[in-house]
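A single protein chain has been omitted; all remaining protein chains appear in their positions.
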Amino acid sequence: MPYLYNTPEDQQAMLDAIGADSLEDLFAPIPAALQLDRSLDLPPALSEIEMDHTLRTLAAQNAHGGNSVCFLGGGSYDHFIPAVVDTIGSRSEFYTSYTPYQPEASQGNLQVVFEYQSLITRLTGMDVSNASLYDGASATAEATLMAASATRTRKKILVPASLHPEYRATVATYLKNLDLQLITLQTPTGVLDPDLLASALDDSVAAVVLQQPNFFGCLEDAHRVSQLTQAAGALLISAFDPISLGILQPPGAYGANIAVAEGHGLGTPMSYGGPYLGILACDQKLVRRMPGRIVGETVDRHGKRCYVLTMQTREQHIRREKATSNVCTNQGLFALRATVYLSQLGPQGLRETAQLCLQKSHYAAKQLCQADRFTLAFDQPTFKEFVIRDAENNVASLLQSAQRAGYLAGVPLAPWYPELADCFLVAVTEKRTRAEIDGWVQALTTAQGACSKRPDLMAQP
Amino acid sequence: MNPEELQYAKTHEWVAVAETDGEKIATLGISAFAVEALTDLVYIDLPEVGKQVTAGEPFCEVESVKAVSDIYAPVDGEVVAVNEALPDALETLGSDPYGAGWIAKLKISSEAGLGELMDHAAYEKQCSEEAH
Partner (left out) sequence: MRNTRDTQSLFELSRPGRRAARLPACDVPEREITDLLPADAVRQAPPELPELSEPQIIRHFVNLSTQNMSVDTHFYPLGSCTMKYNPKRNERAAAMPGFAELHPYQDESTLQGMLAILYEMQEMLQEISGLPACSLQPAAGAQGEFTALLVAAAYFQDLGETRTKILVPDNAHGTNPASAVMAGFEAVTVQTSAAGYVDMEDLAAKLDEQVAVLMITNPSTLGLFEPNMQQIAEQVHAVGGLVYLDGANMNAILGITQPGAFGVDMQHYNPHKTFSGPHGGGGPGAGPICVTEKLAPYLPAPIIVKELRVAKELRVASCESRERKESRVTSCESREQATAAHNPQLATRNSKLPYFRLDTNRPKSIGRVRAFFGNVGVLLRAYVYIRTHGPAGLRRVAENAVLNANYLLSRVQHILPVPQGNRCMHEFVASASELKRQQNISAMDLAKRLLDYGYHAPTVYFPLTVPEAMMIEPTESEGKETLDAFAETLFRITEESAELLHEAPHTTPVSRPDEVRAARQPVLVWNG
């Protein structure tokens, strides 16, 4: 066995010291009737070489960054990860440690989280940040619970259809068995209509969740939405894209009360959707309603500056059923990676990254829409994503065709928006070159509609 | 206030009842024994003025670094005042628990709970039993 180091002699000496006859004897507290009388039905053990071979074989069956060009977005993006992020993220003093229960043995982790919190507040313009949550969707759900607890008697959460559909689904799941109601406002123009919002706001609304830029890549009228929301006494939850804040106004500038985000773009790989980094920052007055861990600065017994977990009475290990959330862990490793990433980019680097996303995505949209077949679905300003309408209404085979040419060309919207079944979502990050964009345009504009029968074939094995 | 003249709840709140303009007002805080037992208090979540409280029900919380403790209402009534200075000067709970460390004033709507309270001697006895 690879990771055990007791020899048979050690084991015998240990059993003798315990006063046990055998290893089986140690399991005597488990009634015999409950003990498994066979081996687990699992594949036999692989050596490291065999395992490596199996993994390489399986990895080769996937289209990935090494053999395809990624134009997919919708909350997960092919942003660049600087080498320093991997170097620091691979320090086993970081990744093989755990929650800093003993601050004296965890100052490295604690200071990193304190720096992470500080960077997030500077990025967002919010007062405070927690030490991170699971991902953007669950952070959004936690924010709605925070808002509901802060506004007490208000029971409604308003979300526009332009909020990520999986975030809406997550919020719906979190609210399902609580005395709270989720109301979705339609967004036929690609953004939330402030008049529609105004008509839906009343003194029963606890919070409005606004994604900026939204799921379609469009910019919402955040200032107007914020004014309306605050005037109705509700809280504004902003779901932002951290990279966009190199160029876009931060949630704090338009008056968001809680800001949440999917933070994987700050140095964590796409990894088929997780694990990721849930960012949550808020106004000072909401700090005691925050879920999750928080690190604070203090001094030690010699008066030396240091860091500890603080305000722990909010948390489940102390308050149990009255806790602000059941969250236990944070995403320490990815908070670390985000901290290194933001340190590496600095204000200029983040701004340039955002600029490249902005310029390249607009170039891509413009080039593609020169073909008659393609138009932008929404007449709204966008940042790094946009929605393309296919006049031939043949999105599935179009994307399959591009895939065969080596392009992960877009995300079809049909599964979430039946009315947008002729549309797909495209993301262009700073990594895409003009040649790749031109190749993507070429792949989409020369795609043959002839393979439209293929999905049917696939459906019948 | 002189602790010997106060009344006490089993849950370690002290109460002083006074009559102003025909209304009975209960001032309450937590006893020196409780402050000591709770160790370094770090936060108090004061109730809102106007809140209706029920005898025996928690209406306010105090926190130490790793514990949360409820403060129970000794009588039915309405919160008419809270010690706004307290959250920023929690040390007064320790230095002057029966004076500057008061927590809230309640306008009593039913005196039923008052009968359950102990005098100083009885409370001292309870504390000495709890200490063992």
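As written, the chain order gives the labels A and B, with residue 1 at the start of each chain.
Throughout what follows, a contact is a pair of C-beta atoms (placed from the backbone, for glycine too) under 8 Å apart; a residue touches a chain by one contact, two chains touch by 3 or more.
Fair warning: this is a prediction, and the values are worked out from it, not measured in the lab.
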Which one touches the absent chain: A:286, A:377 or A:408? A:408
If I consider the whole complex, including the chain that's not displayed, which of A:102, A:153 or A:370 touches that chain? A:102
Kindly state which of the options A:184, A:204, A:230 or A:249 is in contact with the chain not pictured. A:249
Which residue numbers on chain B touch the omitted chain? 40, 42-43, 63, 65-66, 90
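Methods note: only the chains that are shown with their structure count from here on.
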I'd like the Å distance between the centres of chain A and chain B, where a centre is the mean of that chain's Cα atoms. 46
Spell out the part of chain A that touches chain B in their complex, as residue ranges. 288, 312-313, 318-319, 322
Which chain B residues qualify as touching chain A in the complex? 43, 45, 63-68
